[in-house]
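All protein chains but one are shown at their positions in the complex.
Entry: chain A
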Amino acid sequence: MLSARSALARSAVSAAGRIHGARVVPATSFLQQRKQAQQQQQRGLHLARPAGSGIAHAMLPKVRGIAPAVSARGVGRRNFSGAQVHGSTGAEATRLARTGPKVDVKKVLVVGSGGLSIGQAGEFDYSGSQAIKALKESQIETVLVNPNIATVQTSHELADHVYFAPVTPQYLAQIIEKERPDGIMLAFGGQTALNCGVQLNKMGVLDKFNVRVLGTPVRTLELSEDRDLFACALKDINIPVAHSTAVNSVADALKAAAEIKYPVIVRSAYALGGLGSGFAANEAELQVLASQSLSLCSQILVERSMRGWKEVEYEVVRDAHDNCNFDPLGIHTGDSIVIAPSQTLTDEEYHMLRTAAIKIVRHMGVVGECNVQYALNPDSPEYCVIEMNARLSRSSALASKATGYPLAFVAAKIGLGWTLPELQNAVTTTTTACFEPSLDYDVTKIPRWDLSKFNHVSRVIG
């Protein structure tokens, strides 16, 4: 059964490659031809799906031949008049044709993951690679900036142009000036990339070279990252946030903590890997912690401590047309044990948080992937939002792996203007991406603390 299916898929791929090759490849150099053929095969591999009937497969090369992906705008749209949705070959054909971009971009700069250290985001290699694959499937020229050569995304068969340059606004500005991309994707390189995007926008680089931000707009990024602005935005839609005060000095921090009452948690705005955040049970502890944090960034937040509360995290994907969906996750911070799906939430709690997450991403105007973190009181239905990341996060990679839902890939496609119902569900390959994974297994991530690497370090956890 399985082997028959893959054989079918293979034959479809070769057919697609041949016909397309004959159509688009003029008499260029042999190497170029081979490279194009390889790209074609990758695209073809993604297109070829086990379909219900042989007719769909036979139609594959034809559809690709008559509908160049860029003009697929009209062809690709499902208009849901009935017959198409009824699993007919017509629906198959439209699905195959809908790979092109829907916004008018030809060259896109992807801000990559960076190095493997706190403050950079080496572990975002996966999301960046997925984004590049999604762009290439849509026949868009990709430019990648990533100083880390030990990543998959920098391998030569992925991006068209790779710059091994630091992910900083200055370098990015230079590259934009040289490459002149039409679009830029910020959500796939962790916090560093987002911050760069915000900076580039402030510097006026994006406007100057007419670069469109694909996916979540910069204004939303600013809103979600400035904790004070974020809290205000959530108050507008009656979503509770952890009571917090933004302060710029140690004295203010102590004053705020006296109001909120100890223990408190200190968080730094624009935090990278939780750098400069921590708990303080009393004034002395806060003094130390606040001065440390303020040396790293100009603004810190003093919040009510919710130690012992359940931490619940949702991965939300929203397209520009307001369709949303989710991956449920369990408890999380960088070093915690994560369980997916959530285990001790009742239906009421689960959907209360789910509905709140949808409200938040809609209100904030996220387009693409976003992650919302909550604290849920274990003794009542009380909850509050801890934070929101308008980008692919560490947990997104885990959620992708756990559920098989390619969050980064889908987010990149959404950046290109596709809507969720138009995209395909990568798990079933026959249904739409507008769904929520329902697992028949449980996933647990248990961190491994390699303490033997550090000499003279306390091995007590907690």
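We adopt the following convention: a residue touches a chain if its C-beta (ideal position, glycine included) is under 8 Å from a C-beta of that chain, and two chains touch if they have at least 3 such contacts; residues count from 1.
Here, contacts and distances are computed from a predicted model.
Peer 1: Would you mind picking the UniProt name of the chain not drawn here, from "Nuclear cap-binding protein subunit 1", "NADH-ubiquinone oxidoreductase chain 6", "TBC1 domain family member 20" or "Carbamoyl phosphate synthase arginine-specific small chain"?
Peer 2: From the choices "Nuclear cap-binding protein subunit 1", "NADH-ubiquinone oxidoreductase chain 6", "TBC1 domain family member 20" or "Carbamoyl phosphate synthase arginine-specific small chain", the unshown chain carries the UniProt name "Carbamoyl phosphate synthase arginine-specific small chain".
Peer 1: Which listed residue, A:Leu345, A:Cys370, A:Cys384 or A:Val410, touches the chain dropped from view?
Peer 2: A:Leu345
Peer 1: Using the document's contact rule, name the residues of chain A that touch the chain not shown here.
Peer 2: 1-2, 79-80, 82, 85-87, 321-325, 328, 341-348, 350-351, 354-355, 358, 378-380, 419-421, 428, 430-432, 434-442
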